[in-house]
Every structure is written in C-alpha cells, then in structure tokens.
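For this view, one protein chain was removed and the others were kept in their places.
Chain nomenclature is as follows: A, B and C, assigned in order of appearance, with residue numbering initiated at 1 for each chain independently.
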Amino acid sequence: MKAKSPVIWPLLGLAALVLLNAVHDLGFLKITLLDGHLYGVPIDILTQGSRTMLVALGMTLVIATGGVDLSVGSVVAIAGAVCAVLLQGGHSLALTLAAALGAGLLAGSANGLLVARLGVQPIVATLILMVAGRGLAQLIVDGQVIIIKSPAFEYLANGFLLGLPVAPLLVVALYLATHLALRRTALGLFIEAVGDNETASRFAGLAAARIKALAYIFCGAGAGLAGVLAAANIRAADAYRAGENMELDAIFAVVVGGTALTGGRFSILGTAVGALLIQTLTTTMYNLGVPPAIAPVPKALLIIGVTLLQSDKIGRWLGGLWPKREAA
Amino acid sequence: GFAQTGAESAWRAANSESMKVEAAKRGIDLKFSDGQGKQENQIRALRSFIAQKVDAIVLAPLVETGWDPVLRDAKRAGIPVIITDRSIQTADESLYACFIGSDFFAEGRMAAEWLAKKTGGKGRIVELQGTPGSAPANDRRKAFAEGIAKYPGLQVIDSQSGDFRRTGGKEVMEAFLKKHGKIIDILYAHNDDMALGAIQAIEEAGLKPGTDIVIVSIDAVREGVQAVADGKINCTVECNPLFGPKVYDTVAAVLAGKTVERKSYNKDELFDATNSAAALPKRQY
Amino acid sequence: MKSAATARRDAGPPIFKRQLPLFVTAGIFVALFLTAAHFYEGFFSARVFISLLSENAFLGIAAVGMTLVIFSGGIDLSVGAVIGFTSICTATLIEKHQLAPELAWTLALAAGAGLGAGMGSLIHFFRLPPFLITLAGMFLARGAGFWISTDSIGINHALYGKISAYEWLFGTAAIPAGALFLITVLLAGYAVAHHTRFGRTLLAIGGNEQSALLMGLPIGPAKISVYAVNGFCAALAGIVATLYTGSGNPGMGLGLELDAIASVVIGGTLLTGGRGHMLGTLLGVLIFGTIQAAILFDGRLSSWWMRIVVGALLLVFILLQRFFLRRK
Partner (left out) sequence: MCAELLELRGIGKAFPGVVALAGVDFTVRAGEIHALLGENGAGKSTLIKVLTGVHPADAGEIRLNGAVIRPGAPKEAERLGVSTVYQEVNLVPSLSVAENITLGRQPGRFGFLNWRAIRRRARAALARLEVECDVDAELGSLSVARQQMVAIARALDTSARLLVLDEPTASLDEKEVAELFGLMRKLRAEGMGIVFVTHFLDQVYTVSDRLTVLRNGQLVGEYVTADLSRLELVGKMLGREVSDADFTSHVAAPAATMQPVLAARGLGRRGAIAPVDLALHAGEVAGLGGLLGSGRTETARLLFGIDACDSGEISLKGATVRVASPRDAVRLGLAFCSEDRKAEGILPNLSVRENLLVALQGKRGALRALSPAEQVQLCEHYIKTLRIKTADTETPIKNLSGGNQQKVLLARWLATQPAVIILDEPTRGIDIGAKQEIEQLIAKLRADGLAVLFISSEIDEVVRNCSRVLVLRERRLTGEIAGAEITSERLMHLMAGTHE
C-alpha cells in the first residue's frame, strides 16, 4: 500500500474555500474574456499568488535540507529596488533582470555560506539578512519609492500571453522545470538525504554542505524573481513594504504542502497547492467582508484545520469511518 | 534627540529627512532613532536620550498611550519633550511641552466634505483602510465615517485593509471590483500608495479611474498629486511630513523659555483638479 | 579525597566542554560592551547596564519561556502576539471593566497559559508541527487583541503608577521594577531548566524524543506544560509591558518572537533542541540590547543604515563565536 499523498488535504481545503466563496457569491468562479484576456477572481488569485509561489518553491528546498530562510522578504525588496534603480537609470530590461536575479543569487550565497560552510543555525543566519536586507533595499533606492515606467517590465507581472496571465505561466513553468531538474536527476534524492540525516549523507559520499548551500542559493534566486514580479506588479519598488511577512506565507505554504520542517521528504506540488490555499484565503476574506482587524483569526483556523487533517491520528480516525477496502 | 516611529513608508522617510536636513542647516546635533514600528524601541530611545542628557526630545509617537512613565523621567531630568505628528493621551498634561501635528482626523473630515460637495452627497463608497490598529487608519476611518454621516446618500458598501501598501490596494480593489461589479462609485483610500495600486486594478478591469470611479485619498505625495493632475485621482488631502523647520523653531522657543502654543497643526492643503498641476513642481516629496 | 572544587562542581549540573559556547559568548559580550564603551562616552556605566536589563525586560522574560520550549525541540511563534493580547486585555479589564489589577493579571496569565496548553496539546496529541500550530496561535492572539480594541488604552490605576515608579536601590544604582522582574524570572527559569526533573525531561525530549519515550519519561505532560509555561511567560511579559508603558497596546510585541528566538540561539542553545543553557539566553538578550543601545548612543544613522548595522553587528558576533569555537 502506498502512503497517502499529503497533498490531498490542502487540496481539499482549497476546494472547501472555493466552495464557500461560490456559495456566498456565484460570481466568484466566473471567468470572462475582457479585452482578449481572461478576467475573473480565480485569475486574480493565480496572479497574486504567483509571488508567494515563487518564494515558496525555493523555500521548499531549503526546508527539505532541514533549514529555513527568513530573509526572502528582504531579498524581494532588494531585487525590486535594484530593478527600479537600473530601469530609472535607463538600463536595458535584460540587464535589469539579470541584476535582480544576481542580487537574489548573491543573497542566497551569503545565506548558504553562513549555514553550510560556517554551520550557523539557519534561523539566525538568515535573520541577519532579513534585518540588514531591508536596510540595503532602502539604501539602494535612497528611501524613495521609485516609480517604474517600463511597459515591458510591467508585462512580466500584469501582462497576458494568448489571453493567459504571464506571471502564473512563468511560475508554473519554473515549477515544472524545478520538478524535472530535481526528479530526473538525483538532486532531489540528495536534498532529501541531507535533510533526513546529514551525517549519514556525508558518510555516504554526498557533498552535504554544497547541497545545502545550493538550496539557499536557489531560494535566493526565487526570491529575487519574486521581487521582480512584485515591483512589476505595482510599477514601483517599495523598499519599505515589499515582501513583508512573505517568509511566513512561504513557510506556511511549504509545510501545509506536506514538507516537514525537520527536513527530508519534500513535495513541490504540495507547496504550489499550499501557496494557492493561502492566497485564496486572503481573497475569501475580502469576498466575505471579514473585518480586517480580525482577519488573522480565520487564517489561524485554517492552519489548524489543515494540519489536523494531515495528522496521522485524524487520518486513522477518518480511515476507521470507512470499512477497509483491501485485505491485509 | 528625535524618536521616529520607523521607516515604514516614503512619507516617514520624508518626515525623517526633513528633520535631519533642517538640523544640519541649523547646526543642531540631532540624535536620530528609528523605532522600527515598535513602541518599546521608541521608549528605549527616549530613555537613551535622557541618559545622554540631550537638550530637547522630539517624539513622533507610534501609539497614543503608554508614554507617561518615560515622559516623567524626562521631566525629572529637565528635558522638554515636543510631540509631533500625532497626539498622545496622558494623565498629566505637563509632561510634554507642546504638540505639533498633522491632524489625521481633520484629513478624514476634509476628504468627506470634499466628496460631499463633489458628488452632491450621493454614491456608493468602497474604503481602503490602512494597517488595522495604526493611528492614521483609525482616525481617518472614524473621521470619514462621521463626515459622511450627514449625507445619507453616501454609503460605505465595503471596507478592507490594504495595509497602506500599493500591492494591498491593488489586491483589495481587484476583489472589490469582482465582488461588486460596476456599482462602485467612489473609492476612499487612507493613503496615496493604496490609491495608486487601486488605480491599476481599475484600469485592468477596463474602467477609467477618476471618471468611472471617483477616487479620494490622503497624503498628497508627489506621485499622488501627479495622479490628480492626470485626472486619475480626483482629490488628495495633504498630510505634510516636512515638520523640520517648525519643530526646530518651537524647540528653540521652548528652550528660550518662551511660551508656545499648546497644540498646533501643520496646515494641510487639499489638491484636486483645480490646483494640482500648479502645485506639482513645488512638491518636495 | 576530593578537592573542594570538585565537590562544589559535583553539586551543580554538568559543565561539559560543550558549555564552552557559553563562555565564548560571555567573552564576546564583554568585548562588545567594552568596545561600545570605548566609542561612546557615558556608555560604560551601571545605569546603561541596568537599562539593558530593564529596557529588555519583556524580551528577556519571553526568551526564558522560549528557551524551555526550544530545549524540548519545539518553537513558539505566538509569544509576541500573546504579549500584545495580554497588554490590551489587561488594560481593558482595568480601565473599562474596573477590575482590580491583581485580578486582571491573574486572568491574563491564565489566558496565556491556557492558550499555550491548548497549542501544546495539539502539538502533542496530534503530532502537529509546533511551527505551524504556534503560527496559528500567533494569528489567533493578534486577531483577538485587535478585536478587543484597535486603539491603545492608557491605564490610570494608582497601583500602576506605584509599581512603575518603584526602584530598588542597590548601592548607588537604582534598579527599576522591570529589571527586577526579569532577574526573578531568569533565576526561576535557570532553576527550572537546570535543577528540576521537568527541565531535564525537556532537554531529553529535544535530544531524542523517541529515546525519551522509551526511557519512560512523561513526554506528553512535559510537552504540554512547556507550552503552557511559555504562554505564561509571554503573558507575564505582556503585563510587564503594561507596567513599563502604563498602557495596553494590541500591537505590542510585534515580531518579538524572532528577537526572542535569536537571543536564545545566540546564547548557544541549539534550535533543534536538547542542548543549551538558560544563562546563555541572558547573554543573548544582553547582546541584543547592547547592539541596540550602542546604535542609540550613536544616533547618527539613518533608518536604513541602522538596519544594516544591526545586521552587520549580528554577523560579526556570530563569526567571532564560530571562530573561537572552531579553533578549539
């Protein structure tokens, strides 16, 4: 018997939320064609969720190695700031994107160096960049909110390709590419091995430190890209607030998606579902008109609900409700 | 010493910058501290200023209450405290010298009045609130609600927090548009950033901001005024962050032992289609 | 015959080579403090040192509870929110409902401990990840705090004025109530962690939960109690915060959980559990406080440089710690 897939519960949670919304207001599910592109709440959720999904993708790998990256929000701000300054300086889009990605890679490398080479505990190592990074971002834009006037740049976040929104397409492509890169090669196995038992992996001849560092670098790059999307989305680099609290959302998405914070087994698909779940929840609260002050409460209930359903014990209780279909 | 709340927005940055630049101009040795959005940090900063025996303390309080103990310390040390930006509640009014502020309440009221005049007191409003619990969000919401209460035709049909962020404004507006469709007449945003984000959402929905939906907002940062000039925002109420000169004048007066006005407000203007283009070149922030 | 020194050592908990981090950390703290004293006139004084304790009283109190939780291999993200909740809850009870402060405190402490026990039960009985459950707890407490009141409320009770004005004269130095609270809680925390079965059971659970179970330790009660104790500490920290400010503020303690975790980890406690020292937490809090105090004394940094410098100092500290420990 194959172990039950952990993705099922967040998926059900997602379905329940969608249903709740649809019952409340049928327009929720409506997708129309407006000016030759798709338009509707589900499309919004995908577009808005694309940034969290990107950050959560890298976070999945970091968490799978048994670490965590708190600095992603600051990296988002840094990358946005870099974009804004370069575009304002009249540099080409290609250079700008490369620089933003480079900033993410650099940030990830710094984290990787601290965690993998120097053995600093991940929370502390990445806390440093979390604190300093936002300062750096503000330094880069000199405390201003810089307006970006580049239609090509904005297209990345708000554009449509063949009627489909570009940002989610980009993210889905990245998820697929990552999935293939991890599962068609042995990288996925290596990451899981290192996360499961680092000593044993090292003794088995894996370059544990390098694998961990790679995860942080990848995560940094993902956050850098998310920063590009965030800046493009609002046509401005907001060094103060961009990516704020994103680390919590990303970690939430990863863990709800079935990747344990203790490291080891990871599920990229689960992460994608987790990220969508959290975005759908936000939209749901707008939709139901939940007062903003108590908005955290439904979030809390959702977390508890989904994690409870994922737990083995509840699983067994639920399993007991249906007679065993297969003989032992 | 100047205890700032934090650096959470460009408005704050302009506020801090104004204090610093002006201090440099006048040769004042300014000790600056950033509370990073935490009251405890600000109190810590005040205590540190007292320990360092500064001549005067300027405080931009993050919340209204909770300053009595530290202000008593300052009083004991003989250091005058000037409150800026928003007022505090205290049992003992002698704890601070005076208050120089922007009046979030007045801003909300001005916005409501302008709107009533413009629309003739009719319309369905959606509101983009600031961060829940923050002072400007609280005041701007209450004042606006009071302001429109006189006009039964004006009605807030939905209100959500956009967290003072552009992304937030855009996201919430997208949700509003889907939820209410075309019945939205008016958007009231607690700051320009959210209004600007919402404008994008409105444009993406194929509507014309400023025309199909009347937009009222607060802050009047340069980009906001620009949007007014472009006709995308109909009106933005100024919340002037350039406190520097006035604060230092007051400090000098207090130190010289002169009596100063107990409460004074920065003059906040209102920009709409009539005066924004003219005001634009003069905007410093 | 044993020497007197051995006999004395015999009476305390074991000091291993692994407690070296504690000494190294203490050394670096002293160096940090002296460096700051060298640069800033008036820094080297009993007053500044005492203010390190009193200004960080509620961070310190929360960190003590957090240390115990981390000992057991768990984590608690809800402390900051619980501080905010207790703070506004106490203020409302006293000001709006005219309750005696003592009664309000009791209720607040009970609420904190209750929330902790609830989270602990979920974590233990359903084997749910502490990170997620306490994240949910954080949202709940924050939501509840704002639900009570979005405005801060001043407390004008006579008792409050008395306590917050109280100072204990120790020689020439006046030690304010906040610092006394912190010292008391730290001593209690030290006793619990290193001189009670409960504390050692926590370390054992963090070291290896499976083994602790097989060794017949009361895993469940210990895990549930540790979250309850931590909730209690957080509530106490919230009360100390109301004493400190003479008001209740639902936004109090925003992000404080990260500072508390960082203090604990800087103090040499392993985030994965099973290893650490309560005194290290005191050092961690002091180091955090010193960095902040030094920056305040400087007073020339812009907001963003301030962040960068805090990050850089943390980095320097961690590198020094690594350097000394690695050489050994």
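Everything below uses one rule, namely that a residue touches a chain if its C-beta (ideal position, glycine included) is under 8 Å from a C-beta of that chain, and two chains touch if they have at least 3 such contacts.
Every value quoted in this text rests on a predicted model; they were computed, and no experiment measured them.
Enquirer: May I ask you to name the displayed chains that the omitted chain touches in the full complex?
Expert: So, spelled out: the chain left out of view touches A, C.
Enquirer: Just one of A:28, A:175, A:190 or A:218 touches the chain that is missing; which is it?
Expert: Selected residue, touching the omitted chain: A:190.
Enquirer: Give the residue, chosen from A:24, A:91 or A:202, that touches the chain omitted from the document.
Expert: Going through A:24, A:91 or A:202 one by one, A:202 is the residue touching the chain not shown.
Enquirer: Specify the residue from the set C:201, C:230, C:263 or C:292 that touches the hidden chain.
Expert: Final answer for the missing-chain contact: C:201.
Enquirer: Identify the residues of chain A touching the omitted chain, counting contacts across the whole complex.
Expert: 1-2, 184-187, 189-190, 192-193, 196-197, 199-207, 264-265, 328
Enquirer: Tell me which stretches of chain C touch the chain missing from the display.
Expert: 10-18, 191, 195-198, 200-201, 203-204, 206-208, 210-218, 270, 274-275
We adopt the following convention: only the chains that are shown with their structure count from here on.
Enquirer: Give me the set of chains touching chain A intersected with the set touching chain B.
Expert: Output, common partners of chain A and chain B: C.
Enquirer: Which whole number of Å gives the spacing of the CA centres of chain A and chain C?
Expert: Result: the chain centres lie 30 Å from each other.
Enquirer: Per the centroid of Cα atoms for each chain, what is the distance between chain B and chain C, given in Å?
Expert: The mean C-alpha positions of chain B and chain C differ by 34 Å.
Enquirer: Two or more other chains in contact with one residue: find those residues in chain B.
Expert: Only 7, 12-13, 132-133 qualify.
Enquirer: Can you tell me which residues of chain C touch two or more of the remaining chains?
Expert: 146, 150, 302-304, 306-307
Enquirer: Within the complex, which stretch of chain A touches chain C?
Expert: Touch residues, chain A against chain C: 70, 114, 118-125, 127-129, 131-139, 143, 248, 251-252, 255-256, 260-261, 293-297, 299-301, 303-304, 307-308, 310-314.
Enquirer: Please output the residues of chain A touching chain B within their complex, sorted ascending.
Expert: Residues in contact with chain B: 25, 27-28, 34-35, 39-41, 44, 48, 138, 143-145, 147, 158, 230, 233-236, 238, 240-242, 244, 282-283, 285-287, 289, 292-293, 295.
Enquirer: Quick one: in the complex, what on chain C touches chain B?
Expert: 42, 47-48, 51, 55, 58, 146, 150-156, 164-165, 241, 244-256, 292-293, 295-297, 299-304, 306-307
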